[in-house]
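Apart from one protein chain that is not included, each protein chain of the complex appears where it belongs.
Going by the order they are written in, the chains are A and B; count residues from 1 in each one.
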Amino acid sequence: MIIVPCPHCGPRNSVDLRNCGEVVNRPNPDTATLTEWRTYLYLRENAAGWVSETWYCRAGCRRYFTIERNTVTNEIRDQS
Amino acid sequence: MSSHRLPPQPGEVIDRSTVINFTWNGQPVIGLAGDTIASALAAQGVDVFSRSMKYHRHRGIMTADHWDPNLSLQVDDEPNVRAGTRLLAEGMQVSTQNVWPSLQHDVGVLNKAVGRFLSAGFYYKTFMKPKFLWDNVYQSVLRKFAPGGRVHWKTSTHGAYDKRYAHPDVLVAGGGPAGMAAALGAAQAGASVLLVEMAPELGGHLCWGNDAERAALDKLTTAVIAEANIEVMTRSTVTGRYDHNWVAVMQGDHPLAPERLVKARVGSLVVAPGLIERPLIFSGNDIPGVMLSGAARRLINLWAVKPGQRAVVLTANAEGDAAVKDLQAAGVEVVEVVDVRTGAMVASAVGKSRLQKVVLEDGRTIEADLLVTATGWTAPTSLLNMAGNRPVYDPQAARYFPENLPEEILTSGGIAGNGSTDELIAHGSATGVLAANRSLRLRHSRRAATARSRSPEGPAPEALTDTRTPLRREAHPECYRASTHGFVDYAEDVSSKDLIQAAGEGFDSIELMKRYTTVTMGPAQGKLETVNAAAVLAESRGMDLADIGTTVWRPPFAPISLGALAGRIFEPVRRSALQDWHEAHGATALLAGQWVRPDHYGDAVAEAQNVRNGVGIIDVTPLGKIDLQGPDVAKLLELVYVNRWESLKVGRVRYGAMVAEDGVVSDDGVTGRLSENHWLMTTTSSGAGAVWEMLEDWLQTGHPEWQVHVTPVTGGLTSINVAGPHSRQLLERLVSNVDLSSDAFPYFSVRQGTVADVPDCVIWRIGFTGELSFEVHVPSGHALAVWEALLAEGQDLGCAPFGVEAQRILRLEKGHYIVGQDTDGLSKAPTAGLGGLVKLDKTDTIGLPELRAAYQREDLPILVAVQPDDPTVLPEEAAQIVDGQTATILGRVTSSRHSPTLGRSICLAQVAPQLAAPGTVITVLMADGRRIPATVQEHHAHLDHQGARQRV
Partner (left out) sequence: MSDLLFQSPLNKAELTSPGGNIGLTDESATTKILVRGQGPAVAYGQSKLLPNGTLICGSRPDEWTFLAGPGKSAEVQAGIDQSEATTIVDITHGRAMMRLFGPAATQALAKVCSIDLADDLTPDGAVFSASVAKVTCDLVRSDSQGIQAYLISCERSFGAYLISAVADAAQEFGLGVPAELSLH
């Protein structure tokens, strides 16, 4: 179980959080083409290396935040 | 059986005044307190402890510790007990495993005669064909000969397994001199320390050492016990190391639980497991009486057991030399010392149930009943492997060493190098200080970053540089195999011949060879075998051992009982404030998600009829309830629901449906506006948590400028639906400050008021049943009073409780769909019939592009009400709807019940669009294969589609 540095609570066991996946930009839903929308829905980089991820501090402060995690080593660094 | 117990030895751990009675294969035997099962049996003259897995060869003590491949025994109802470390206890019933019918007369020994058929890959090659024999013949016959004991799960009497968390600054794996010194060094530097040792006592090799070593041990033990910062666990194993120093410890010395899994978040991990003595490969190396030097020395020095009468000692190192001295002191006649360092070597051993002769490479044959070997060491680098480290082979020292360790992992003791006791202690101590420094710096930063902590005073401690004097790498001859073939993996009965054959067949990488031959796959998981296997492979391929690599050691370090992994079983359940009442009044409990609910109180049909004809009350507390406050709530609702919300007036209620970003229906419910900026949302029972988190997500990341506060209030408001033609009459008796008349309180409205003298209730005029109904939300601490008042005041109206099943019947009569039952993970808004509700002209709503696309499509399934033409036929839920002529699936029944009101079967179904027109006759495939006709209805509601009953 990895430690996730919650910017509000401090370092926490990942069991108390949820990984919401890679950060993706939501296109304007009023103007997006279906292709753009489905790219947003389904396509991810899935990189072996540094990835920007959203986490939800489910059992803690209930805040959503973004970190950078190395998916190979589980090293984590703040987005900032 | 004669006693092999020696006179008192200076370092013995047995208590000669406390005799322990136990049985061995049914025969009563005795041992002493402090004995392991193996030492007690050895003291009684037992030579043969088990039969080997494939060839059923006689096997005796080899290492006399946890890794002994021959000492897995059945103890009472527990299989695979490590008799080399398990302490003897009064009344134990100990028996051999893998023998039939008995240890002396084992039928499996016939396998030896056909040994050539059981070589590498035997099972893969032999039991492939014919396939029809797999289940009935091969499996049942092979099971009889399978190794391992018997699990008596029905009669097991062990206590509950347990679990706990721990957060030591420093965890030391291994309680030998280096590990103890590391623990002391770290504790004295201010770190909290967890010291874990597999054996029953701390001390490692000092336990069976000479006077000076035992004196050093006494000193260390006294200091460790006196140090308040050190928690010691013996008979315990560090079984795994995971990311960010998450370390699993199996605690075996807990006073109550048979085993306890400790999940530790560790600052610094000190790996100091010592070294594991390595066997030598030669013909006969598994005969009882052939043992490693550590086994012989432990038997003599710890348990005062004489391991034999006439011994040959094969030595390549100081421990072998020490074994010679110990044997001589114990009165064993050492007839030959074969010193590898002078070029001498053992060729083979001869014997069956006990060693008889040793043949040397120089041709001499020596009669002996004991052959002690000291031919080298394996570094148990498992925990380092688990951290991604690949240790490197050093041919000068004939073993592997860790290199390039990450900051949070340190090593000391034998795994790091050789040294005198003083040198090991000095290195351990310095390692402990360094480990403490690193972990305390980490702790400082964690404290500074943690909201709940006391802020650290002052800066973090300065980082220490690693100034430890490295332990030296003592030269050691590389001895892996004599000139003859012998066993590499004792537990799996794999010989060096098998490995060479496998390499010849092309399985010539160590990982392939492992899986093909099962070498290193036995209970010791390579602790004894890995390096020998790699050496044989290197020899067969003419390569250097350093280039062969080793198999990767993965968790667990040692086997774990499944009960300990399960630990305590935590399965949260939710109960409404009325659930005790329901159970006291005959309700059948139903587990719906996490909620325990009343399914019915004896007769669901009567309960449903009572609602249609009189009045009933149901506890619908699991309904998700979310309090929304702030000026921007309407904007949020416009975003998360498919329909419009800005225009909803105070005191009014609207139904809303939600879809996900992919357009699939995700939740629904009613939301009411209590005041200008105060709304109350309801969700499905199972969706309440997800909706809450989704709302938070949009507010925090999508629209942080919106001012809305979201508070889930599901359990705080006990929800009671009062339904039936008499519901208004009943409620009027209990509500004084709200006008319940239809004009003042129309359908789809909400009011706040006092019910049965309980203030702060929310009263909704809504209904799932299709009858006039009011849903009362009561502060849960007073819910029982309201529930009982409704029953008491409604007695003359026939008021009675109804359960979930009656509600299901009623809602299906009314044609209300349930998200997740009548829709699934592919059901988009058109399927659920949300056509009139969905507003595609919004500029933003969740899933908007998919909603727009979905309404362009004509191929989506449609949810329709269906009635079987024969009213007595009731299709099962999930029954398929098929083409009348072919087997093509065109839909499925999503809900079905017998309707007591209509006296016929009724359904909701998802059907292909060409079948959705009212009046279409469809074909339902019944579970028994019948195809029955059913007709699509005009409305979802089988009853009162205009809603006259609920609008009165």
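Heads up, the rule we're going with is that a contact is a pair of C-beta atoms (placed from the backbone, for glycine too) under 8 Å apart; a residue touches a chain by one contact, two chains touch by 3 or more.
Note that this is a predicted model, so its numbers are computed, not measured.
S.K.: Which listed residue, B:R5, B:R51, B:H205 or B:K263, touches the chain dropped from view?
M.R.: B:K263
S.K.: If the hidden chain were put back, which of B:K219, B:R364, B:R515 or B:H709 would touch it?
M.R.: B:H709
S.K.: Given that one chain is not shown, which residue among B:S453, B:S509 or B:N737 touches it?
M.R.: Selected residue, touching the omitted chain: B:S453.
S.K.: Please give every residue of chain B in contact with the chain that is not shown.
M.R.: Where chain B meets the chain not shown: residues 160, 162-167, 192, 256, 263, 265, 443, 446-447, 450-454, 456, 568-577, 595, 621-622, 627, 629-630, 707, 709, 711-717, 757-759, 779-785.
S.K.: Spell out, residue by residue, where the missing chain touches chain A.
M.R.: Interface residues of chain A facing the absent chain: 8-9, 13, 15-16, 58-63.
Criterion: only the chains that are shown with their structure count from here on.
S.K.: Centre to centre, by mean C-alpha position, how many angstrom separate chain A and chain B?
M.R.: Whole-Å distance between the two chain centres: 25.
S.K.: Can you list the chain A residues touching chain B in their complex?
M.R.: 1-3, 5, 8-11, 13, 20, 26, 28-30, 32-34, 37, 40-41, 54, 56, 58, 61-64, 74
S.K.: In their shared complex, at which residues does chain B touch chain A?
M.R.: 242-244, 246, 263, 265, 446, 449-453, 661-662, 693, 696-697, 700-702, 843-845, 847-850, 853
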